[in-house]
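Apart from one protein chain that is not included, each protein chain of the complex appears where it belongs.
Note that the chains are named A, B and C in the order they appear, and that numbering of residues resets to 1 at the start of each chain.
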Amino acid sequence: MEKLNIGVIGCGFMGRTHSNAYRQAPKFFDTTYQPILKAVCARNEERVKAFADNWGYESYETDWRKLIERDDIDAIDIVAPNHVHKEMAIAAAEAGKMVLCEKPLGLNPAESQEMVDAVEKAGVPNMVWYNYRFVPAIALAKNLVDSGKLGRIFHYRVNFLQDWTIDPNVPQGGEGLWRLDVNSAGSGVTGDLLAHSIDTAMWINGPIESITAMTETFIKERLHQETGKVEKVGIDDACAFLARFKNGSMAVFESTRYARGHTAFYRFEINGENASVSWELPDLHRLSYFDQNDDSAVRGWRNIHVSNNDGGHPYMENWWVPGIVIGFEHSFIHGVYQFLKSLEGGDHERQFPTFSDAMETDKICAAILESSKSQTWQNING
Amino acid sequence: MEKLNIGVIGCGFMGRTHSNAYRQAPKFFDTTYQPILKAVCARNEERVKAFADNWGYESYETDWRKLIERDDIDAIDIVAPNHVHKEMAIAAAEAGKMVLCEKPLGLNPAESQEMVDAVEKAGVPNMVWYNYRFVPAIALAKNLVDSGKLGRIFHYRVNFLQDWTIDPNVPQGGEGLWRLDVNSAGSGVTGDLLAHSIDTAMWINGPIESITAMTETFIKERLHQETGKVEKVGIDDACAFLARFKNGSMAVFESTRYARGHTAFYRFEINGENASVSWELPDLHRLSYFDQNDDSAVRGWRNIHVSNNDGGHPYMENWWVPGIVIGFEHSFIHGVYQFLKSLEGGDHERQFPTFSDAMETDKICAAILESSKSQTWQNING
Amino acid sequence: MEKLNIGVIGCGFMGRTHSNAYRQAPKFFDTTYQPILKAVCARNEERVKAFADNWGYESYETDWRKLIERDDIDAIDIVAPNHVHKEMAIAAAEAGKMVLCEKPLGLNPAESQEMVDAVEKAGVPNMVWYNYRFVPAIALAKNLVDSGKLGRIFHYRVNFLQDWTIDPNVPQGGEGLWRLDVNSAGSGVTGDLLAHSIDTAMWINGPIESITAMTETFIKERLHQETGKVEKVGIDDACAFLARFKNGSMAVFESTRYARGHTAFYRFEINGENASVSWELPDLHRLSYFDQNDDSAVRGWRNIHVSNNDGGHPYMENWWVPGIVIGFEHSFIHGVYQFLKSLEGGDHERQFPTFSDAMETDKICAAILESSKSQTWQNING
Partner (left out) sequence: MEKLNIGVIGCGFMGRTHSNAYRQAPKFFDTTYQPILKAVCARNEERVKAFADNWGYESYETDWRKLIERDDIDAIDIVAPNHVHKEMAIAAAEAGKMVLCEKPLGLNPAESQEMVDAVEKAGVPNMVWYNYRFVPAIALAKNLVDSGKLGRIFHYRVNFLQDWTIDPNVPQGGEGLWRLDVNSAGSGVTGDLLAHSIDTAMWINGPIESITAMTETFIKERLHQETGKVEKVGIDDACAFLARFKNGSMAVFESTRYARGHTAFYRFEINGENASVSWELPDLHRLSYFDQNDDSAVRGWRNIHVSNNDGGHPYMENWWVPGIVIGFEHSFIHGVYQFLKSLEGGDHERQFPTFSDAMETDKICAAILESSKSQTWQNING
């Protein structure tokens, strides 16, 4: 077993999920490398110290540049707002560290390209945290499509719905709210929720060729928590787009933070010639599957409880017993496992997106914002 | 096409469902006999006249004995409270009429036996209206069990839950409320709801050999609508029993009118060695089916939308197009179809219970009430 | 009670649903006018005769012009392929008949305008059969939105998915298949399924202002049943569009006949500031409702079984008892009721679309097809 010293930048919600994942992964999955919680970094010393104590980090920093400079760190995990991803990732790569970065990669494709260039030049392992790939039911969906069971794909449809910003009194910017500030986030639901949807979609269904989009900002002004002033809201509150995939299938994507009743509702469905699959986040351990080849008298949508999966599932056999569900946090544990496994070399197929892969998602996000502005179809990659 | 002149006794909720069924059946099903709404009978002339007008009966009567005496009536359909079933059925049989009777048959097995004797002596076609047999999803469940897909049956479980008598101000007896009066109904949920459950169960899973039961009357006294006095409630408000079937399977049956949130919730599930099925009344067009022989990677409960059934279903091809659901009223239409079909002779397998079949259910209901009183197990038929 | 003599043109699936509706409506709903099945018309004499016999029509015709000329017909109901709607409707109006027409109105807005002009010039009552308005759960959804419970509407999303044309061996044109022939149908899913979706949406959520669309024809050539040749398919197999409503809400509409597993899946969801509702055709008696004002400890999507609705529902009290579901065919019965009720005058609010209303849907369908071709946003009505 080899130790892999991790330095995490950020200690919010995602900082917690990553910290937990590093702790838990080695208890459930066999890997050559074992992550060590070497240091965590955040600007507020009191807070980062408490965080380090709680999660068992050996040390903490308040200046991320110092963290990156440390010789005892092998991998930097960036769990900070989007607008600082680029600077941190490039510095980490230049320091020869492996780099893991929360999604999306940069604020825009230009930033993302710089980040890709940096990790490629440095030749360091890198990953972007599109964690939905590591949800057991989604991994099963991917396997089913890859196996050919669905046949030719006709349709891909997605909703990613939330409702946490309907109240106009929710401020923008500041602690826990940087996702509402266009300067920190780059965009609203497009970079936050659609980026996840697009990553999953391309992972399963291949490249997107063209799109046309519509965005909306329902609440035009909000108090900015840092300036103390009511300011124009720069992000998209909601976004929907139509798409064509390279494989000839059609898609509809929709995302919003104004869907009352949906705290975190990510749903996708794929319709193929012979079979269909669908999945919904609120019951993340279930996959719905319809197979036209079933005997017609008893044909119907199957409700697969993925905990039961004994057919060579990539994750479930490492957990408890059949029938017993795991939670959302486990997707991050699987992500850590996949990253560690990739370091071993061998023929384990990579399941996560590198910076280079993730930049494709950023390009589509940029095309969405451009399409919405210009009201035109956009071709991706030309 | 031959005409079959029907005389219906009763014009309440069930009178409406039967009238509708006689009208609709010939429009959707091919049968040699065509039911004619010859006459309807009820005591209140104003009401029965309006009912006859609405449903297109050729005539009406206010005295059921007169109806039975009429030469132009071929079949008597008894849709009246339980305590008058016996007298009407015997008179009808003695007059040489076919007899259809709402369930349960008599107030107790002794009454039922007299009724069976009467129709058998008269040699007249007869049927008891256990209409759940004619629900498309239940017919499919029966076919699956008969086909052997489930293998050895281990478990049968049933709930039949309602909530309409929780309010202590609901009176007993009188118009629309005879089901709460033990003199009219014979029992409470046992003869009303469990009788349905038992008929379905024995139709699908064979004879019941022994039972032990528990009943309860939650509201001890209610205003009697006819006497104008607060009187002791004589019916069982709730009843549950354990049972053993002849095929070795175990069963649990439960019924109540005190299950808040369940207006009319009839659910059953059958677990076999290789497969299971379950069904619930609120979505009566769906059958859940689990098949252990499915590939383990995609095994799960199948949600069969019975409207889609194109595998030789006994009813669905006569209705609309796949995907389009029918309602509860259609079970009665199917009942009429099955009765008419049985008159044709030929090899069409009888799908409805005769008086003789239905008496088996009455015996079990009587054993339930006895078991509850004596707190002992009861063997059926011995 | 006054008689209203109906002449129906067409005896396919929809001919059956309408015939059934005229028979059943007066048994369950009180109206001044009573529909009489006076005559049915179709070209094939053997078939139309059998149809008339089955449904109890007093007579039949094989030439629709003759039907329209008959003095004993008050209302013409057009249940024929789309390309003959215009000619029939105009002739009927000119003959002073009331006109009911299956949806969509004309093959294109120009045809529709001629039809509107004809009925308005003749001053005859008219209706287009957008029957989903008469589904009890959808009527409830409309009431909830109108009541203000949802508050400001942010989102409207729709899918209308089928799977019956995935097989490339399904021919186009001819008996039962005219919906695949662009000359008879005008378009594919746009006029067939999206037209329904658009009518429901505008009924509930008001006018649509602009759209951008994408269509696809997955199977490019099919055997034409009438010519006997393999011909280019002219219809859209699938269509999705983005829309903005006048009330500021955003919408996504999608429809296809290539969604494996969905025989007839029409779903819509509306997200408002305070509450949301959603509905799905396979369980048409259920409405999902989420109310943010519920106590947070027990807040969740409510599964409303519309059969239970005792709060002044426009249809359910006329049927059976709470807990008992009706089917899809009943939407047409409600449509007949609404049409008859509107003839009475009085203050009963019209619930169905007139020709003039339905033309708005045709305009949007035309804009969709144009947008798909030109890849541009289209403004409706300017």
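Throughout what follows, a contact is a pair of C-beta atoms (placed from the backbone, for glycine too) under 8 Å apart; a residue touches a chain by one contact, two chains touch by 3 or more.
Every value quoted in this text rests on a predicted model; they were computed, and no experiment measured them.
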So which shown chains sit in contact with the chain we cannot see?
A, B, C
I'm checking contacts with the chain that's been left out. Which of A:C41, A:I166 or A:L284 qualifies?
A:L284
Would you indicate which residue among A:R260, A:H305 or A:K341 is in contact with the undisplayed chain?
A:H305
Touching the absent chain when the full complex is considered, from B:N271, B:S307, B:S342 or B:T361
B:N271
If the hidden chain were put back, which residues of chain B would touch it?
150, 154-155, 157, 159, 161, 163, 166, 212-214, 216, 218, 238, 240-242, 244, 248, 250, 252, 254, 256, 258-262, 271-276, 290, 292, 301, 375-377
I need the residue numbers on chain C that touch the omitted chain, in ascending order.
140, 143-144, 149, 287, 289, 291, 294-305, 308-313
Could you pull out which residues of chain A are in touch with the chain that's been left out?
13, 16-17, 20, 23, 26-27, 54-55, 162, 164, 263-265, 281-284, 286, 305, 307-308, 320-330
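Convention: only the chains that are shown with their structure count from here on.
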Centre-most chain, if every chain is reduced to its averaged C-alpha atoms:
C
Compute the distance, rounded to whole Å, between the mean C-alpha positions of chain B and chain C.
36
So chain A residues touching two or more other chains come to 301
